[in-house]
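Only a part of the assembly is drawn; its chains keep their places, and the rest are absent.
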Amino acid sequence: MDNESDAELKKCMVFNAIVDNKYRSEIPDIVEMLVNSCSGRKCFEHLDSAIIPSRESLISIIDLIKDILFPGYFGDQTVDRSSLPYHIGNEIAQLFEELSKQITNSIIHDCNRYEQNCAECVDRGQEETIRFMKKLPDIRSQLASDIIAAYEGDPAAKSHDEIIFSYPGIFALMVYRAAHELHEQGISILPRIMSEHAHNLVGIDIHPGARIGKGLFIDHGTGVVIGETCEIGDNVRIYQGVTLGSLSFPKDERGELIRGEKRHPTIEDDVIIYSNATILGGRTVVGARSVIGGNVWLTKSVPPDTKVIIEEPRLIFKEKR
Amino acid sequence: MDNESDAELKKCMVFNAIVDNKYRSEIPDIVEMLVNSCSGRKCFEHLDSAIIPSRESLISIIDLIKDILFPGYFGDQTVDRSSLPYHIGNEIAQLFEELSKQITNSIIHDCNRYEQNCAECVDRGQEETIRFMKKLPDIRSQLASDIIAAYEGDPAAKSHDEIIFSYPGIFALMVYRAAHELHEQGISILPRIMSEHAHNLVGIDIHPGARIGKGLFIDHGTGVVIGETCEIGDNVRIYQGVTLGSLSFPKDERGELIRGEKRHPTIEDDVIIYSNATILGGRTVVGARSVIGGNVWLTKSVPPDTKVIIEEPRLIFKEKR
């Protein structure tokens, strides 16, 4: 650190107050160790740079989007049709304030990283927010197709309402479809924090870069992974634990990691993939109307109308105890 | 919308305040688009109808139940035996207030949906709450059998205490056993929101409709799915990623989805199911004392005392690099 003694002084000021017993008296040395030991690849700091969009604000943004897309389903008061414009209006105004701030943070963060001129950042932040909000009706109708697919795909669903307020797959798709639009607008950081928030909540990990058609039904969903360069057609059904990932056995790699190329599979229309199936590789295509059985490990393409299953398990009859 | 110009007027009033720059000035059109574009199957609204039980209140209800069933384990002060009646008494009183409100919401929500007379709803809400609270001692002793099963089934468990305050399976079973009783009482919505809350927290998805005997041990649990019509006997052990689901390959379906019939397997007493095994189908019965190996995909019944395993994996020896 450039100005050692200065920092020493500061630490003294900080600790005069709290240093009052034999253990607390060791604290300043620990602080100094932490401040001064960070060098090279031994640790990571994020100093003197723009703040990263906070997860807390992201959560309230996602709640606002949820209320706007599904008016009356969440929150603790009835929404009546006559006051709907007030309701949506207030929430859209809030969304603009909060989202434009976070989008601006993301833009400034990139600006600093690449030492670009940041004069336009705030302006662009608001512009991108408006662009995003104009897509909300489309996002809403895509989600409607997902809800209908869930109702038609799950005998346990008693109503469309139940799906909207309790199905984790719908929540994950709502966050994905919003994050994907921001990702398409070239906003960095923010979409990934959004998708990780959904991942934390419902255990479904959909990268904002994936391309997903309408009417996707993810049932139960815990452990589902949909990679950055996946392409999924319309009316696909996916169960818990399914991975659509990249294939990277050492021999398949040519030294350096290449970032950005298609590494994840393509799933055509009307495919069903049962629980814990794993489908890997950027050249792997699962043809339309195919059914992938549970616990399958697939790294090659299959033609349309194929059923892929693992061998029957072996039965062993135990001697009675 | 019935009264267009009226709504226009309202929006103006709402936005005069906030419209103060070139981007904000676009907000009213976005609101109008959102308010007016929702029609047919393009989106879902929940207007002019009873509110849905809120997840926030559900969380405090679940915390109350946790404290009542396991006095002294949670919360930040010691509970001594002499004050136990106070402690339980206050929490039961709170539980009655909060739970009866949410049960009433669920009942009113159904009333509205089916346009029934709702005069009795509040009364019935309180009645059902009392009925539920009278079952708490039974729920507590069922959970005791689960805790004992966990201690006897897991060498990593150092004490019964550790299981109670840190095992996700016990939390999931506590929420399930409470939600199941409400489900049996014919309360809708609420039990599903409860089970989804547990699913979010610990990744274990148990439908309130499932029937589960005593002494179930769910170890680790992430990704476990236990479907609506499952029947599980006594002293069963289940590991992470296990699915007890429905079998619905296209050919097995006769056009329409039939809701309510038994679609999920029956697991008899003393069965062990290892991680990531998948057992599907309403006619599938796993006989008593059977052991289902990890990553097995089972869609047929097996007799008692059977061990079911997949083939040994293939070994390939890589050429040294």
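Just a few scattered comments:
Just so it is clear, A and B label the chains in written order, and each chain counts residues from 1 on its own.
Following the convention adopted for this analysis, a contact is a pair of C-beta atoms (placed from the backbone, for glycine too) under 8 Å apart; a residue touches a chain by one contact, two chains touch by 3 or more.
Only a predicted model underlies this, so the values are computations on that prediction, with no experimental measurement involved.
Note on stoichiometry: the full complex in this file contains 3 copies of its one protein sequence, with 2 placed in the shown coordinates.
To be clear about the criterion, only the chains that are shown with their structure count from here on.
The angle of the rotation superposing chain A on chain B, based on CA atoms and rounded to the nearest 5, is 120 degrees.
Here the CA centre of chain A is 23 Å from the CA centre of chain B. Considering their complex, residues 68-86, 88-90, 92-93, 96, 100, 126-127, 129-130, 133-134, 136-137, 140-141, 143-144, 147-148, 152, 154-156, 158-162, 164-168, 201-203, 220, 222-223, 239-241, 251, 272, 274-276, 291, 293-295, 307, 309-311, 313-318, 320 of chain A touch chain B. Contacts from chain B toward chain A in the complex involve residues 1-3, 6-7, 10-11, 14-15, 18, 21, 23-24, 26-28, 30-35, 37-38, 41-52, 54, 56, 113, 188-189, 192-193, 196, 199-200, 203, 205, 207, 209, 222-223, 225, 227-228, 241, 243, 245-246, 248-250, 257-261, 263, 276, 278, 280, 289, 291, 293, 295-298, 302-303, 305-311, 318.
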